[in-house]
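Reading through the structure tokens given below for one structure.
Missing here: one protein chain of the complex. Every other protein chain is in place.
On to subunit A.
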């Protein structure tokens, strides 16, 4: 255990920092903001392509997929440098971090060429069809059916909370291919083009605004999906889901840390001097320390639940306190019509109420806080199911 930075990681960080300083989009160029998590403005497409071409998009991948075979500490430094500049590598984070990543892990060469590379090059965008009306945190309960016929599958069912589906070109969809198998075993992963006949997407507003359209309901009626769109083998969907989420989750805590840091900075500007501020600074420091520890080898994956719980709840608490610190000013809720300034994240998330309301995404999405507590109790502390 030591405080000093690893010189190899710092060299990597310095290289990337120099690249960013030379290529970061200009504010004037980057004013159009993303409408949903799969709507990528033209400037953001160019930006992602620039990172891909220079092998700075997903540093953990090999060069042909926009990376340089970097280890986890380097990947962390990469995300930290992006966060420090308040910009993302992709405005379609699920497309990149989950869908392209799972195609690269589980897909055939043909599938990588056909979908993964175009997603990485920001030529197409992707959304994740996981949750269903009766299967959220309990993903294994999903019911969307895919029946095999001679050259593919016929899919029927419904997805919900599908972020950005109305702007996406393809959906990575988890479907039940074997209703007789135990819950986890009968699931498969299919890539479904959103233009296929029988796919209907209905975006709906979030708590933040009626026209904040990111969530979708997706109705799938007799959708014919060719055999070549099956990712992994039939019945391997659970493995694909876990494998593709696993990578994303390892560094998930960093997004909470960055948000917490933003909130604390903004709350300090509002004159917050209360003791909660000290407690949240401790949360932030502990989150980073435990996150660094997580980079060590052989950590129990259940420890990611500790990071998710600590991080998401600290962000929520910080948002509430920041709202409170602003008093009546916190009521103000301007329409989110302002341009996107990647250097000034707060221009995008415009009201204090909205920041508080959105903090619940962290304690609900990707397994609720209640599920995380169950995982900690059962897998780390050994309590009976």
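Methods note: a residue touches a chain if its C-beta (ideal position, glycine included) is under 8 Å from a C-beta of that chain, and two chains touch if they have at least 3 such contacts; residues count from 1.
In this section, contacts and distances are computed from a predicted model.
J.: Name the absent chain by its UniProt protein name; which of "Sulfate adenylyltransferase subunit 2", "ABC transporter substrate-binding protein", "Acyl-CoA dehydrogenase/oxidase C-terminal domain-containing protein" or "Cytochrome P460" is it?
T.: UniProt protein name of the non-displayed chain: "Acyl-CoA dehydrogenase/oxidase C-terminal domain-containing protein".
J.: Specify the residue from the set A:18, A:42, A:181 or A:380 that touches the hidden chain.
T.: A:380
J.: Considering the whole complex, which of A:30, A:87 or A:310 touches the chain not shown?
T.: Answer from the full complex: A:310 touches the omitted chain.
J.: Considering the whole complex, not just the chains shown, which residues of subunit A touch the missing one?
T.: Contacting residues on subunit A, toward the hidden partner: 1-6, 273, 275, 277-279, 281-283, 285-286, 289-290, 292-293, 296, 306, 309-310, 370, 372-374, 376-378, 380-385.
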